[in-house]
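Got a structure here, written out as structure tokens. Questions coming.
Removed: one protein chain of the complex. Kept in place: all other protein chains.
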Amino acid sequence: MEFTLGQVASILQGKVEGDETQKVYRLDKIQEGKKGGISFLSNEKYQSFIYETEATAVIVSENFAPAKELKTTLIRVKDAYSGFTTLLEAYSQFSKLSLVGIQEPSYIDESSEMGENGFRGVFSHIGKHCKIGSGVKIHPQVFIGDRVKIGDNSIIHPGAKICSDTVIGSNCEIHPGAVIGSDGFGFAPQPDGSYKPIPQIGNVIIEDHVSIGANTTIDCATMGSTIIKRGVKIDNLVQIAHNVVIGENTVIASQTGISGSTEIGKNCVIAGQVGISGHIKIADRTTIGAKTGVSKSIKKEGETLFGYIGMEMKGFLKSYSIFKNLELIENRLRELEKKP
Amino acid sequence: MEFTLGQVASILQGKVEGDETQKVYRLDKIQEGKKGGISFLSNEKYQSFIYETEATAVIVSENFAPAKELKTTLIRVKDAYSGFTTLLEAYSQFSKLSLVGIQEPSYIDESSEMGENGFRGVFSHIGKHCKIGSGVKIHPQVFIGDRVKIGDNSIIHPGAKICSDTVIGSNCEIHPGAVIGSDGFGFAPQPDGSYKPIPQIGNVIIEDHVSIGANTTIDCATMGSTIIKRGVKIDNLVQIAHNVVIGENTVIASQTGISGSTEIGKNCVIAGQVGISGHIKIADRTTIGAKTGVSKSIKKEGETLFGYIGMEMKGFLKSYSIFKNLELIENRLRELEKKP
Partner (left out) sequence: MEFTLGQVASILQGKVEGDETQKVYRLDKIQEGKKGGISFLSNEKYQSFIYETEATAVIVSENFAPAKELKTTLIRVKDAYSGFTTLLEAYSQFSKLSLVGIQEPSYIDESSEMGENGFRGVFSHIGKHCKIGSGVKIHPQVFIGDRVKIGDNSIIHPGAKICSDTVIGSNCEIHPGAVIGSDGFGFAPQPDGSYKPIPQIGNVIIEDHVSIGANTTIDCATMGSTIIKRGVKIDNLVQIAHNVVIGENTVIASQTGISGSTEIGKNCVIAGQVGISGHIKIADRTTIGAKTGVSKSIKKEGETLFGYIGMEMKGFLKSYSIFKNLELIENRLRELEKKP
């Protein structure tokens, strides 16, 4: 980013006390402020830093009265903390949306369309008959196959791969290296012990406001669609198999895997490294703890599932050796109970 | 794809009742058929849809007698269901194999050879001294290092990375983002607590008819070869470490990891999120359930291993707190048993 202090003040509806044409490039913590950075002072505990900071500017609240001389330039706003978070969001949006235009060489089949205000990065590929909405950012080295649709203002980060026939809604973010719409894992066993691939001719549908993490994989359906509904947030290295359906606003943390044809309800929270079997249903608002394995449908809404906690090794091995013989222990108990 | 109904009938050894020059582009479910699609009617339950469908054509069995007038064109075949699955496979093969030619810019070192009827996509890289067979499809943005060999009719999907010295057989499929032949994870501890990399100069050998999933990683051997034998099918996000050997027709589901120098037998079925220790052997026809950890060799063929099931959280925590003290429980039992 590059803003003048005048522009910052205008975003925050505040006032610059000094040279409005100075430029800032970064958001800095006040105690680590350097030339070109902008900080904020909200908590009194940090007040002493404002006299020392080398940040170009500091956002302060209207009623801030400096006790000493200042080297930095003040921007006065109603509330310094909420002013800074506004700036944070503006900065983040700005750096995501400021890319516009076409870098060459990039590849687009002549049968495909891109909307206005978009970006097509260098070494990206867009196949046949695609419809890309307005404001869509296709970063460098992205692969987009044939007949893909992408809604307005979605961002496809570097090196993500969107396979043929995928449909992506608006305001989605697909992070670097994610693979959307690769073949489902379906093979028919043959009499000689080998496997024959089952054709995977379905697709993936991703609705609006969905986020997909780095290097996550989402397979296409065998027939029909794998569906990720509106507002779903998926972390890095997650596996979503063919024909899975994820309900609205469900959140899935890193390295979780969901097997084929399973349906997850809406507003669920699924922690990291969870495994969910195929062909089951998980009710709305289910919470699943880290590393849990779920092999049966969850019918009651709002339940919390858990399955795993580590412990100190020596104790674990001792307990575990008894655990493996629990049947024996129960037998011994039963004998004892028979005694008069 | 784009087939005329005449071409479809010729693939299926059937007969068109109507205009043979009409074109179809998609396989549709009969209840969702649209212009340009082709469906099938096999189950009587769906018969009512054939009078309403907007599909251009419907595959029916020889003896089908319409009860009403039809808007769609019939293709009569011996058995409608098996006719449709034949078409499904033809369609899938067609869309995979129809790519031919060279897109530019792409990079190939002059010392490398490609066979006939292949495809080299835009922004792909082929290093020195490679031998690429006939009919091989190198999709856009694929990386192929030096001295790589790939057998006939294999498909390397977008953005897959095939590192130097890898050997891939014929009729293999490497899905998007997979990394084959990266350095094994080997470091020698030094007296000061740091680690020195052990040179990894081996390679990966993948035999015929192997499928490797999206974003899966297979490391090269330290010396010698990591070997994936004929007919093996590996899902997404799987990790195969250096010097591992996977036997013929073994199937490995998503997010499983196999540590260095382990040998897996043939015709095994390994579910998702399994972890297998290094330097062990797993016998032929072993089945391993999801999330299981395997730390010792399995010598008897045909066994089923399992290790993990989640449960409702409150019950788990209670059981688990006792599990951690199982040793105590056994002691109490022992005391009781001593009583006369």
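Going in written order, the chains are labelled A and B, and every chain counts its residues from 1.
The criterion applied here is as follows: contacts are C-beta pairs under 8 Å (C-beta built on N, C-alpha and C of every residue); 3 or more make two chains touch, one makes a residue touch a chain.
Quantities reported herein were computed from a predicted structural model and do not represent experimental measurements.
Across B:116, B:303 or B:327, the residue that sits in touch with the chain not pictured is B:303. When the omitted chain is restored, the residue from A:22, A:53, A:72 or A:141 that touches it is A:141. Contact with the undisplayed chain is limited, among A:23, A:128, A:149 or A:233, to A:233.
In the full complex, subunit A makes contact with the omitted chain through residues 27, 29, 88-89, 91-92, 95, 103, 105, 121-123, 139-141, 157-159, 173, 175-177, 209, 211, 213-215, 231, 233, 235-237, 248-249, 251, 253-255, 266-267, 272-273, 290-291, 308-313, 316-317, 320, 323-327, 329-330, 333, 336-337. One chain of the complex is left out; on subunit B, the residues touching it are 105, 107, 123, 125, 141, 143, 145, 159, 161, 163-164, 177, 179, 182-183, 185, 187, 193-195, 197, 199-201, 215, 217, 219, 223, 237, 239, 241, 255, 257, 259, 273, 275, 277, 288-289, 292-295, 303-309, 311, 315, 318-319, 322-323, 326, 329, 332-333, 336.
Definition applied: only the chains that are shown with their structure count from here on.
Centre-to-centre spacing of subunit A and subunit B amounts to 25 Å, using the average Cα coordinate of each chain.
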